[in-house]
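For this view, one protein chain was removed and the others were kept in their places.
== subunit A ==
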Amino acid sequence: MLLLIAGTMAVLLVRNLFVATMLLGIVSFTMALIFISLDAVDVAFTEAAVGAGISTVLYIGTLALVGSQEKDKPRFAAGPMVICLAVGAVLYYATYEMPRFGEADNPVHTHVAPRYIEDSPTEIGVPNMVTSVLASYRGYDTFGETTVIFTAGIGVLLILRQRRRRKNEDDETDVPLDEGKTGRKGSLSGLGSEHDLIPHVIAKLLIPFIFVFALYVQFHGDYGPGGGFQAGVIFAAGIILYALVFSLEYARHVINEKAILLLISAGVLLYGGVGVASMLLGGNFLDYNVLASDPVAGQHLGILLVELGVGITVTAAMLAIFYAFVGRADLIAAKAEQENN
């Protein structure tokens, strides 16, 4: 805990944004360890994969585009400090009204949670209660959140690709694959140099295991910690590792942007489709009981399909975001090269 506070203070004070990003990753990872100690294994899983993994990659991708040094000297901002201290003091005072940490009769634990804990083993038949609450009891929420991820992925694509398309029409700076000058210097995709033997070998060894692990997390999420969100992020991380080590062009051979666009919507459609299917079979929207002859089997099937949809959308959205950032870096590198000539 104290490590966390030290880490965040360092993030605040450090000048170099690269260092700040790395520290943020460390803070996320420490937070994941704390989540484990607080029994939130699924959340810790997600935090480690997202906070310490994908978000660090994204920040570094941004920094490659915008430069990594803060400009002005560190200075003491009196106004914000006063506001922060005041808000902090109010919140600190409010903690004394809070129920004590970790007691079983806190109000949080007396509303709907007991029903989830007691009935989900018989109603849903899935040992991991987090999965059953996520995909079945609160399936509407999760549908909404999947849609948010879908929207954010589309949004990043729109923001970062708009100029590119116009540029391609104007002066055809689209860097073709077979010309071999795919922005080796200064661009993210240029990271994959042919001479770095050790990363290549290690990545080749690791990536199959990452994919197998992602599939395990995806389909074992009913029984242990895991599920669509984590599996999607891990799967995307495998492809991002491939892209970082071997260059984006190779990754585009594996899965290109059109396929990503198809997948990103296919996931949401699969989720919604399960809901519509259950409606057609006479139940409510996202009521999985009717999907099979036995309600518990129906719940199993429904949760499996819904988690698959979530996994597909999350993978595709993360990849779309990553490709957009890296493609942007390539574009700028190509532009700079052109201006130099």
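Of note:
Simple rule for what comes next: contacts are C-beta pairs under 8 Å (C-beta built on N, C-alpha and C of every residue); 3 or more make two chains touch, one makes a residue touch a chain; residues count from 1.
The definition used in the following text is that contacts and distances are computed from a predicted model.
A chain of the complex is left out here; the name its UniProt entry carries, from "Right handed beta helix domain-containing protein", "Anti-sigma K factor RskA C-terminal domain-containing protein", "Molybdopterin synthase catalytic subunit" or "Cation:proton antiporter subunit C", is "Cation:proton antiporter subunit C". Screening A:Leu4, A:Ile210, A:Ala292 or A:Ala336 against the full complex identifies A:Leu4 as the residue touching the chain left out. Remark: the residues of subunit A touching the chain excluded from display are 1, 4-5, 8-9, 11-12, 17, 20-21, 24, 27-28, 31, 34-35, 37-43, 46-47, 50-51, 54-55, 58-59, 61-63, 65-67, 70-72, 77, 79-81, 83-85, 87-88, 91-92, 95-96, 98, 100-104, 106, 108-109, 112-113, 116-117, 121, 127-130, 133-134, 138, 141-142, 145, 148-149, 152-153, 155-156, 159-160, 163, 223-225, 227, 229, 232-233, 314, 317-318, 321, 324-325, 328.
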